[in-house]
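Selected chains only, in their assembly positions.
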């Protein structure tokens, strides 16, 4: 791949992004037909963060964070930096200095299929990160990669400008042009879930609420008392 | 295996269960002759929870949570749902709706050799889960498994009605009929540990308290000053 930094990428509408952020990862993933989820090894460095934003993507080389510095300049308020590496790495590509720079530009967080460091400071700064590892291992700045090209990050395809949703359940990617439709479905799903939650809390069984009993019987489920075994 | 849901399972006495819960996982595991422990990849979704209860078991298919809904109906106050999958999976079988339903029935927590989602809400609800993974990946309801059959969950054999103890150290299973004896041993062990703790805090060495010096010398341990090397 010829190293390149793509500028002027398109982004989704802020309102759509906000709706997906409100829905959260699990609901967004369902609303998007159970697609777009990154592998579950991507974990937040601290619990409770919940963000949504537009992807600025980086394809970096193993043990080399040069392109992250290039990417910072391409970030706008509301963006999320998404970093893929050309081969598996746990190195600490990112620390509090890069986070300071991103925070100064209004970036909402980092998704990286590798390691980060300075996690205590990042936590104090309230700069959320989802990563594969935490590692103090430093990186060099020697070999080019690319910025704002399509990348595969933790098993999910991300195009620049796609909507990223991240919370304690993981990270989900919604293509920019599907975002409005997915957001609409997600909003409907949330309303629906609230009603179900109330009924279940009142003691209604899912077996009845979802009308599962007939299907289970047809599939062959048998009930048997232990004492009759 | 013919799909089946066993009803009317026997459970251990509440007082015995309470004693094992008080003892916690590490002491229970020791009191049970170092048996019954699940693999250490089973981790709580939040720190500090500590529960004990009677196992209602589920054997589910990969990517399919149909049987969890069947199991809910079999749960009584004080139970713990234990879910094994027929092959390794990290999918999110369980979320806040199922937790709401279980909590409404007085269930104390979930042990699952797979993934869960909605962990922020589960944490807010105070519904503890020990799992192999956290994942937003949804599941289907298409293929039967069984409820209240013996299962192997994270390397431990669990029969329905066995006592489950779970805390920050992991998850331990005690067969129903051994529970009283294990609880008695655990209580004795706790009393004994309290005394040891005080002596160690006062500066007594384990080498002396456990009378290890002779055994070490007999086994051949040599002390040598670094400057004499």
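What to note about this one:
Letters are used for the chains, namely A and B, taken in the order the chains are written, and counting of residues starts over at 1 for each.
Here is the rule we use: a contact is a pair of C-beta atoms (placed from the backbone, for glycine too) under 8 Å apart; a residue touches a chain by one contact, two chains touch by 3 or more.
On a predicted model such as this, the values are computed, not experimentally measured, just so you know.
Shown here are 2 copies of a single protein sequence; counted across the entire complex in this file, the number of copies is 6.
The definition used in the following text is that only the chains that are shown with their structure count from here on.
Put simply, chain A has to spin 120° for its C-alpha atoms to lie on chain B, with the angle rounded to a multiple of 5. Here the spacing of chain A and chain B, counted between their Cα centres, is 30 Å.
Residue ranges of chain A in contact with chain B, taken from their complex: 25-26, 29-30, 34, 37, 40, 43, 47-48, 50, 167-170, 172, 193, 196-197, 200-203, 205-207, 210, 212, 215-216, 219-227, 229. Taken in their complex, chain B has these residues touching chain A: 2-10, 46, 66, 69-70, 72-73, 90, 92, 95-98, 100-101, 103-105, 115, 117-120, 123, 133-138, 141, 143-144, 148, 160.
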